[in-house]
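Got a structure for you, questions after.
The complex is shown incomplete by one protein chain, all other protein chains being positioned as in the whole.
Chain IDs A, B and C follow the sequence of writing; residue 1 opens each chain.
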Amino acid sequence: MIAPNVRVTNEPFDAYREEALLIEGCRDIGAVVTFTGLCRDEAGTLVALELEHFPGMAEQEIAAVAGEALARWPLLGLTVIHRYGLIGPGEKIVLVVAAARHRGEAFQASEFLMDFLKTRAPFWKKEHRSDGAAGGWVEAKASDDAAASRWGKDTS
Amino acid sequence: MIAPNVRVTNEPFDAYREEALLIEGCRDIGAVVTFTGLCRDEAGTLVALELEHFPGMAEQEIAAVAGEALARWPLLGLTVIHRYGLIGPGEKIVLVVAAARHRGEAFQASEFLMDFLKTRAPFWKKEHRSDGAAGGWVEAKASDDAAASRWGKDTS
Amino acid sequence: MRALYFASVRERVGITEEEIDPPKSVANVAQLIDWLASRGEGYAEAFANRTAIRAAIDKNHARRDAPIASAREIAFFPPMTGG
Partner (left out) sequence: MRALYFASVRERVGITEEEIDPPKSVANVAQLIDWLASRGEGYAEAFANRTAIRAAIDKNHARRDAPIASAREIAFFPPMTGG
């Protein structure tokens, strides 16, 4: 089984380079699914998102979910990067790249990663509003719990 | 509803540029799913894939599937590129980029696109073998029909 | 009408396209396939496995019972393997 590449960083990441690194040298990859999560401007009301995280636990939880994905699907490459700190509209927050022989495996693994990363990895988003009003913490969504639960047994 | 960007070409494409173009200027995109299909070397036995297509119908069928995806999900961007001609191991054959506010829409639309593109778009793969033996036409897979049928009514 | 052949069908028939003029009794896709299969060895081989043949009339997928009377172009090919 391959080792996943997991990174938690306050720097912007280069999605293209990450994908190229993952594919490079493996001529057996037939499918790559790349998920990118971006900061929306919420119709101009948002000036930035502030991503708080729990150092150490964040990396550990993402690595655990990545390990679970690798146990479920025969992946040939897996990269997960999550940013923290201040992130402006249009900037990338999270990246998942899953490579496999066939597309089904790559699609499922990357969706699985995102569903559990949402509900398990200790990150919290706070909104900074463009009108200067006090921004609030983004509320967790029940739909995210539902998305994670469709994969069967909890991975925790 | 946005217009999809559909291209059938014998040139390599720049997946990164396509994704950047799609995202550019739209601050409402929260999720981008990029699918890349690559030529595998089949454990060193394959020297190239030759992709034959039906000009005109290929573009038309991809556009029809793209239109169906746009009718089903509130996408903010959709790009589909398919190559034809001689393609070596590690080279990219097909690209789907789906952008939306939320990840579920982007994931579903890109999977839907690939499932129907596989069964509807007139492309055929022929293998060129590294041992010089006569390469055969790649057989259609029942699993591809099954993948397409899970989306409910046939889009044809 | 114009007949187009792709991939393994093209290789077996031996040409990429041709003008065909089937008799009036040939009314739909299934009948046209039967008629083409009777035209010689390459055609017989190309259309031997009827279930592995797909057809398109004027660049739209066509079922076996689709009428061909108004078709300008009809294409034959094996199941698609793109993507």
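Just a few scattered comments:
Rule of thumb we're sticking to: contacts are C-beta pairs under 8 Å (C-beta built on N, C-alpha and C of every residue); 3 or more make two chains touch, one makes a residue touch a chain.
Quick caveat: nothing in here was measured; it's all calculated off a predicted structure.
Displayed chains that the missing chain touches over the full complex: A (touch as defined at the top). Among A:A15, A:V33 or A:L51, only A:L51 touches the chain that is left out of the view.
Seen across the whole complex, the unshown chain contacts chain A at 37, 51-54, 56-58, 60-61, 82, 93-94, 114, 117-126, 137-140, 144, 156.
What we mean here is this: only the chains that are shown with their structure count from here on.
Within the contact network of the assembly, the step distance from chain B to chain C comes to 1.
Of all the chains shown, the one with its CA centroid nearest the global CA centroid is B.
Distance from the chain A centre to the chain B centre is 23 Å, each centre being the mean of its Cα atoms. With each centre defined as the average position of its C-alpha atoms, the distance from chain A to chain C rounds to 48 Å.
Counting partner chains per residue, chain B has residues 37, 114 touching two or more of them.
Shared contact sites, meaning residues of chain C that touch two or more other chains, fall at 83.
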